[in-house]
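Here the complex is missing a single protein chain, while all its other protein chains stay put.
Right after this comes subunit A.
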Amino acid sequence: MDSAGIPSLKGLILLDGEGKRIVARYYASPFSTSAEELAFEKKLFEKTSRTNAKLEAEIIILDGLITVYKNSADVWLYVVGSQSENELILVNALVSFHEALQNALRATPDKRLLLDNFDTLLLAIDELIDGGTFLELDSDAIVNRITMKGSDAGSAGIGDGSVVGGFTEQTFNSMFASARDQMARALLK
């Protein structure tokens, strides 16, 4: 077993509504060339784009790899792992990642938003994963670290007032932002 069985992933991929790569990260890549990577992404998109993965993460085995995926507006988020990996850990990572993006961008991530905030997207990946293993699965902690607001996870910020403050303010902000978004949408309809 590689790395003595530490939970790990093989890749994290974001594709747009036409299957074009927004970003793709491979760790201990199962593919030897970038052409193979692109071929895998194309195949993945073909197999998954017609399924409904808006509410719950979906799952597929492709080319001997387990991939869990989620659909968010016009983007598709994929987390790829080996067949021996616990797929529910992969799902957990996927959901945290999506939540972190949502909170950091204060809206449902779509292609435009992600491209406009490409740095945020990359930082979110960097805070989630370190060299193929999961660094942090708590979405609040990830958001705080991206925005350089605080380094602690909400659940563990014991005895550090400023950090807790940062965290709550953060949650409030994002809450208000999403409430405002929702209302604005309602008005427009």
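We adopt the following convention: contacts are C-beta pairs under 8 Å (C-beta built on N, C-alpha and C of every residue); 3 or more make two chains touch, one makes a residue touch a chain; residues count from 1.
Everything below uses one rule, namely that contacts and distances are computed from a predicted model.
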Which of "Bardet-Biedl syndrome 2 protein homolog", "pyridoxal 5'-phosphate synthase (glutamine hydrolyzing)", "Dynactin subunit 6" or "Coatomer subunit gamma" matches, in UniProt, the chain that is not displayed: "Coatomer subunit gamma"
Selected residue (touches chain absent from view) among A:29, A:92 or A:108: A:92
Residues of subunit A (touch criterion as defined above) contacting the omitted chain: 3-7, 21, 23-25, 34, 37-38, 51-52, 56-61, 68, 86-89, 91-92, 112, 115-116, 118-119, 122-123, 126, 130-131, 133-138, 141, 145-146, 148, 150-153, 155-156, 158, 180-181, 183-185, 187-188
